[in-house]
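First the structure, which I've put down as structure tokens, then a few questions once you've had a look.
Shown here: the complex without one of its protein chains, the others still in place.
Order of writing sets the labels: A and B. Residues in every chain begin at 1.
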Amino acid sequence: MGKMFSIVVVLIALLSAVPILRHTWTPPVDISTHGHAIDEQMSETMAEAGLSFLAAQIILALFVWKFSGRREDEKVSHFPGGAKVMVIAAVLLVGSEVLALGIVGQRAWASVYFTPPAPNALQIQTQAGQFAFYFRYPGPDGKFGPLHPDKIDEGMQNFFGLDPDSDPDSKDDIVTAELAIPVNREVHLLMHAKDLGHSFYVRELRIQQDFVPGLDLSVHFTATQTGRFEIVCTQLCGLGHYNMRAFLSVLSQDDFDKWLKQKASEQ
Amino acid sequence: MKTQYKLAALASVVLLVAFGVLYSGKSVNASPSGQITGTVKLDGQAPKQKVIDMSKEPSCAQIHAGSPVTTEAVIAGANGGLKNVVVYISEGLSPADAAQVPAQSNQINQKGCQYLPHVVAVDTNQKVEVVNSDSTSHNIHPMPKPGGPNHEWNKSQPPGAPPFQEAFGTEEVAIPVKCNVHPWMRGYIAVVKGPYGVSDGDGNFTISNVSPGNYTLTAWQETYGTQTQKVTVAAGKPTAVNFVFKAK
Partner (left out) sequence: MPEASAHAAQHHAPPQSFLRKHIFSVDHKVIGKQYYGLALVAVFTGMVLSWLMRVHLVWPNSPIPGLHWLSKVGAPGNVMTPEYYLSLMTMHGTLMVFFVLTNAPFAAFGNYFLPIQIGAEDMAFPRFNMMSFWVTFIAFCVLFSAFFVPGGPPISGWTAYAPLSAVGPDAGPGQGLGQTLWGVSIFLFCIASLLGALNFIATTLDLRAKGMTLMRMPLCTWAWFITACIALLAFAVLMPACLLLILDRIAGTSFFIPSNLVVGDKLQPHSGGSPLLWQHLFWFFGHPEVYIAILPAMGIVSHILINSMRKPLLSFKVVIYCMMAIGFLSYMVWGHHMFVSGMNPFSSLMFSFPTLMITIPATILTLIWLGSLYGSKLRLTAASLFALGFISMFVSGGVSGFFLAQPSIDIYLHATYFVVGHFHMVMGVAALFGVFAGTYFWFPKMSGRMMNEGLGKLHFLLTFVGTYCIFMPFHYLGMAGNVRRYAAFTDDFLVPLVPVHKFITIAALVTGAAQLIFFYNLIYSRFRGKPAPANPWQATSLEWSVPSPPPWDNFGGKHPVVYHDPYQYGVKSSTGDYLMQDSPETAAGD
């Protein structure tokens, strides 16, 4: 039984490692300026976690193989160094490793959260509500008109509850169902929750941030590649949560300008 | 003829006439019915309808790839004919006619992430049949007046689920219908009493099975509200009634 256990453990450990080593399922290509730090952090952690995982499973298998099925009259012995070695190993190896991960990792975190958006970042507002994302561009005046929750009329495409008749700032606001942004230009995304908690997640951008009702949250990022990417909700928000998505279109500056003009004409 | 047979024959005739008189009022089928036809027009320019972006639901966006979909608040044809106007009898129905509930259901089809038709009319307690023709799940949510007698409900229909039927017990013109999953979807269920009609793309409508009499006819359009007209219906020849809504 002991031999079987050991073989099973080693097989499982090795088979588990295969998809990792072969990069079968990996995060999609990173299209952000801050993402490489996250990806590096992930690789580093994978190496350390992977080694710890393999080492522990193999040692477990080895010891069970060697020390099970022994005769009753054999004597027990103890690992040289005893618990002291384990404590020192844990503190030194693991302690230093996690400290390093933590200290280096905070730089990746800081680049997303502790640096303010550039003053000329393109400001776009996004609203999350059961079960869709909508986006608002401030228009030529560069200002967002106020939101009136009681004026929301989704059937007439007034998702944000704008009142252009009373609020001049709303007159040129452009509301879209798609988030288009110019490539290589920093975007400052203001996040508004219409009804309850949601989250904004674009895997390729390495961005994930919850919408919290009542809080003015935002994220900022720069996309470095054009293309069409999914924005999905990752905070359980009700029956349509699995179907709550929008698309991010990263366009050249020219294409973006054309797109924005087209959307302005559709308001 | 023998006296007994005469008496029997007389009794039968009397009974037949009595039954005929008693039941003639109950059956619409028995008595001759009239028809109301007409056209609803829009006087003026229809407000621009907004383009609906269905990109969040790629399977529906694909269906409309060649021909973008817009909101349907005001659909006016080339000759100004207004679509989706519900025309019904708001006054003058006999209790018997008002109590009539057609046996057949009227269908709302969730197709291409739209409600087809955009406006459905039913009688109180007449069944609405809800169908999902799309490959995505919908969750139909009629929103009757809050605090009112009609009961608010919503129901999910995954693709593959069978059609279901629901009815409303009280008149309400009209109950907005939305989809909880797809915020742009909008439709209306107008719950009325008695016969009704809904105008087509040319603004033409027909109301059949109208007992002869004097009535008030109401036309309801989701943006412009209601208009009424008095009308007299006779058996045989259809009565013509037209409505004109003024664009704001």
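Following the convention adopted for this analysis, contacts are C-beta pairs under 8 Å (C-beta built on N, C-alpha and C of every residue); 3 or more make two chains touch, one makes a residue touch a chain.
Predicted, not measured: the structure shown is a model, and the values here were computed from it.
Considering the complete complex, identify which of A:L162, A:I207, A:A223 or A:V250 is in touch with the unshown chain.
Counting the whole complex, the residue in contact with the absent chain is A:I207.
Which of A:V9, A:A223 or A:L251 sits in contact with the chain that's absent?
If we include the chain that is not displayed, A:V9 is the one touching it.
List the chain A residues touching the unshown chain?
On the side of chain A, residues 1-2, 4-5, 8-9, 12, 16, 19-20, 24-28, 37-38, 41-42, 45-46, 48-50, 52-53, 56-57, 59-60, 63-64, 67-70, 72, 74-79, 82-83, 85-87, 89-91, 94-95, 98-99, 101-102, 105-106, 108-109, 112-114, 129-130, 149-150, 152, 154, 161, 193-197, 199, 201, 203, 206-215, 217, 230, 232-243, 245 touch the unshown chain.
Residue by residue, what part of chain B touches the chain that was omitted?
On the chain B side, contact with the omitted chain comes from 58, 136-137, 139, 141, 143, 146, 154-162, 164, 178, 180.
Just so it is clear, only the chains that are shown with their structure count from here on.
Roughly how many whole angstrom separate the Cα centroids of chain A and chain B?
From the centre of chain A to the centre of chain B is 49 Å.
What residues of chain B sit close enough to touch chain A in their complex?
Within the complex, chain B contacts chain A at residues 50-57, 71, 73, 136-137, 139, 156, 176, 178, 180-184, 186.
Under the touch definition given earlier, write down the residues of chain A that touch chain B in their complex.
Listed in rising order, the residues of chain A that touch chain B are 129-133, 154-157, 159, 176-178, 238-240, 243-247, 266-267.
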